[in-house]
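Moving on to chain A:
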Amino acid sequence: MNASMNRAASLARKELMHIMKDPRTLLIVFIMPLLQLVMFGYAFDMEIHMIPVGVIDRDNSTESRRLIETFRGSDLFRLSEAGAGSGDVEASFQSRKTRAVLVIPPGFGKDLARGPAADVQMIIDASDPNSAQLMKNYFGQVLAGFNESGGRGGAMPFDVRTSILYNPDLKSAFFFVPGIVAMIMVMICALLTSITVAREKETGTMEQLLVSPVRPREIIAGKVLPYVFLAFLDGTFILVVGILLFGVPFNGSLLLMVGLSTLYIITALSLGLMISTVARTQQVAIMMALTITMLPTIMLSGLVFPIESMPKPLQLFTYIVPARYFLQIIRGILLKGSALAHLWQPALSLLVMTSILLTVAVRRFGMKLER
Partner candidate 1 sequence: MRRIYFMMKKEFRQIFRDPPMVAIIFVMPVVQMLVLSFAITTEIKHVKLAVADLDNGVATRAITRAFANTDRFDVNIVTDDPAAVKEGMRSWDAQVGLVILPGFGRDLARGPAPQVNIVMDGVDGNAASVAMGYAAGILQDYAEKSAAGAPAGAAGRGAFPARMQERMWYNPDLDSKNYMVPGIVVVLLTILPMMLSAMSLVKEKEIGTLEQLQVTPLGRRELLAGKLTPFLILSFIELAIVTVVAVLAFGITMSGSYADLALAALVYLATTIGLGIFISTITGTQQQAMFVAWFFMMFMILMSGFFIPIENMPPFLRRLTLLNPMRYFLAVVRDLFQKGTPLSSLWKDMLPMGLYGLAIFASGVMKFRKRLG
Partner candidate 2 sequence: MDETRMTGTAGREAGGENDPRTGRAMDTVVRTRGLTRRFGSFTAVDGVSLDVGRGEIFGFLGANGAGKTTMIRMLCGLLMPSGGEATVAGFDVYRESEGIKRNIGYMSQRFSLYEDLTIEENIEFYGGIYGLKMDEIRVRRDALLEMLGLQAEARKLTRDLPLGFKQRLALGTALLHDPKIVFLDEPTSGVDPRVRRAFWDVIHEESKKGKTVFVSTHFMEEAEYCHRVSIMRDGKVIALGSPGELKREYGRSTIQDVFIEVASGRTAAGGGEARAGGSGDSAGPAGKGGEGS
């Protein structure tokens, strides 16, 4: 047992030296997530400010001017006169000078007085549907304000009180820091491990290891442990940056976090080992690791795009993406202070996946090596 430990340890030391001697990869491993963190953290702000809006006032009455003033009073818009022809609106959208045009039809002022209602037209450049939806909401709010200040109808017969929990300022960093941690772990444990195993195969050093008294299980341990260490280091690094720079909270239990992260790391490692039993060259390993692990982790786990909004078949597919469960776990623990009682479902799913993957991976890896 002791000899076995020693052998694994010396393998691990060798692996760690490989990692340290490749500063380019190491740099990418640490810098890239940081860059993503900064970009997502600062850039993914869903509020749009100073939307350029063109105004066509065909009524030119006191009421229409008052409406325009109400719009001007909000810091959401930047108003400008727009040409009145319909070709002008098209041209201003095509040149991206305006994103929306407010058209007040003739008789707006009269209609307000006579009832039942006065229509204003809002032409929105909906090529980006998300922004279009937001703009529409903003316009609705401004118009509601206009109506209310004029004592007009349409006011809600009840109050809507909205409260936002866990991330009251809707900071995107809160959302992305856990996601980036999940991504790093897959990148290091699945991508890097499968590449290094493939490299040993390519250069023939794996054969050298096999003729030595090292047993397959020790090879796995020795290869994998440095990456576990690196994954924890990198994950902690991003988490600390997130906490210090963006004020991401840590509400839950540290113990639970470490435990379930370990589970997730083992899943990612198993995937990496499985890939390396199939891939004979680094190039194949890279391609496989990217398509089987990285892409699903980024695209199909809820890291950026909500799973509920995907079509049903794609949603079913997300159930076999480990990051899906880990994201619920890590976001739950960090932001919501969820306990195991809340997270038993994703934790159990992850545990089942991990045990299946690990068994298959170790068996396959051992078999491949012994042959």
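Some points to look at:
Convention: contacts are C-beta pairs under 8 Å (C-beta built on N, C-alpha and C of every residue); 3 or more make two chains touch, one makes a residue touch a chain; residues count from 1.
Regarding selection, all candidates are chains of the complex that A comes from, given by their letters.
This is a predicted model, so every value here is computed, not measured.
Candidate 1 is the one, among 1 or 2, that touches chain A in this complex. In the complex of the two chains, the chain A residues touching candidate 1 come out as 24-25, 28, 32, 35-36, 39-40, 42-48, 67, 90-91, 93-96, 108, 111-134, 136-137, 139-140, 143, 146-147, 150-172, 174-175, 195, 282-284, 286-287, 299-300, 304-306, 308-311, 314, 328, 331-332, 335-339, 342-343, 345-346.
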